[in-house]
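Shown next, in structure tokens, is the structure this report addresses.
Note that this complex is displayed minus one protein chain, with the remaining chains in position.
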Amino acid sequence: MSDRDHLEGEHFMSGDDACAEGAISADCRFFAGYPITPATEIAERMSDRLPEVGGTYIQMEDELGSMAAVLGASWGNAKAMTATSGPGFSLMMENIGLGVMLETPCVVVNVQRAGPSTGLPTMVGQGDIMQARWGSHGCYSIIAISPSSAQEVFDMTIKAFNLAERFRLPVLMMMDGAVGHMYEKVVIPPLSEIHLITRRRPDVSPGEYWPYVPDDDLIPPMADTGEGYRFHVTGLTHDERGYPAMNPEAQDKLVRRLVEKVERHRNEIIELEEDGIDDAEVVVCAYGITARVAMIAVERARQAGIRVGMLRLITIWPFPEDKIKRLAGQVKSFVVPEINYGQISLEVERSVAGMSKVVLVPHMGGDVHDPETILEAIRQVVK
Amino acid sequence: MTESKQNQVFVTTERCKGCRFCIEFCPQHLLYESDETNSKGYHIVHMDDNGKCIGCEMCSMVCPEFAIHIVTADEEPEQGEG
Partner (left out) sequence: MNVPVVTGETTEKHPLEDYLRFDRLPHIWCPGCGLGTVLGAFLRGLLQSGLTPDKVAVVSGIGCTGRSAGYIKLDSFHTTHGRAIAFATGLKLAKPELKVVVFSGDGDLAAIGGNHLIHAGRRNIDLTVLCVNNFNYGMTGGQFGPTTPVAARSTTSRTGNIENPFNMSALAAASGATYVARWTAAQVHQMERSITEALLKRGFSFVEVISPCPTYYGRMNRLPTGLDQMRYYRSNSVVRHGTNPNEVGVGVDGQIVTGKFIDIERPYLPSSGDGNNGG
């Protein structure tokens, strides 16, 4: 990558811009998208920057086409991404499912806004978390990341591409409108410090290659199009040859692998940030912009003598249930602020399995929490 | 009528679905639906040829099942797994 590609140094940029730069530093060279607030700035920056680095920007006619084009580009040996918000995210679900089924590395950014429906387009929301996990039909596992700052957007976009290439699936960047539109300092490290992963290629000759024979880690090597492998891939349930296999046995084998290839590698995938957890009687569990707002409440609570810890989810899917389960025994309660009416809080409840309380601090969207409401929830549980 | 060289017509019986396209499109009207059926019960096409096959390959091109093809006399039949 030449210097034009990788803008090493300190910058003052928005989360959206940091997302575009992170993608380019991760060697992403294809963007297909459709304008939608509050993610359009990503598309705008990619439309400027990709031609500079020999990449391709295409503005498709809708989000259905955008997601399909991203999958096609990935099979054309490009690191490819799209960026959207709630309404577009909903339209992309079917082809995210195709991305899962064909095991296609790509990154889908959702700069969440308040929903449902058109909602508050320019105002923050975190209401697409369960959709990120279960949005497409059928059973599968997904990887989703929720950054809390412009710097983390840059860093996590690179990680998202690495995870996509490693595990061969769409990786979802669940940003929110606040982080997306907030301008902050972003340090782009030297290229030498950025570790990039690219998809594993076959080590057998084209004549012997079957597209879905998994290695030990359950991930099949991915052939490149136009290199004589003559592979066939299909959204139909398929066998290891990639051929349609219309039977429950093939379904069982395939779906289990699509789920296990993520779940079995939870430790490698999941990233958290802990602060004062060990002796905490209350643990605040939050992600995205809400984690930073919650930190104000946590500090005020500590000043008031309450032993409160902060568990920030950087990875939201797969959900870190083991971590929560371990903590559940020692804490009185979890406090879960999120800008929706309870989504990650449901996962926390599932994980504690009754061993501790879980208190949701909801916000219907359009603004971040008032730290006082979080503080009040903390006070209530320790009374 | 030039003496037709030894064109060979091959029918892969298990692929024929008895649609009769080849019978319709053969300009020499040499093909007919035989009484012989394949495992699926489709009547296999046979050729009633007294050397009139002109090797035009219409049957092969129109067949939707890739069940019939021709090796014209001057062509050496290449071996393949069929």
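Labels A and B are assigned to the chains in the order they are written; within every chain, residues are numbered from 1.
Note that in this section a residue touches a chain if its C-beta (ideal position, glycine included) is under 8 Å from a C-beta of that chain, and two chains touch if they have at least 3 such contacts.
Small disclaimer: the values here were computed from a predicted structure and weren't measured.
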Determine which one of A:G226, A:P248, A:G305 or A:G329 touches the chain that has been left out.
-> A:G226
Please pick, from A:D62, A:E208 or A:E249, the residue that touches the omitted chain in the full complex.
-> A:D62
Contact with the hidden chain (one of A:I24, A:A78, A:A328 or A:I344) | A:A78
Hey, which chain B residues sit against the chain that's not shown?
-> 4, 6-15, 17-21, 24-25, 36, 42, 44, 46-47, 49-51, 53, 58, 60-67, 69, 71, 77-82
For chain A, which residues reach the chain that was dropped from this view?
-> 29-30, 32, 56, 58, 60-62, 64-66, 68-78, 80, 94-95, 98, 102, 225-236, 243-244
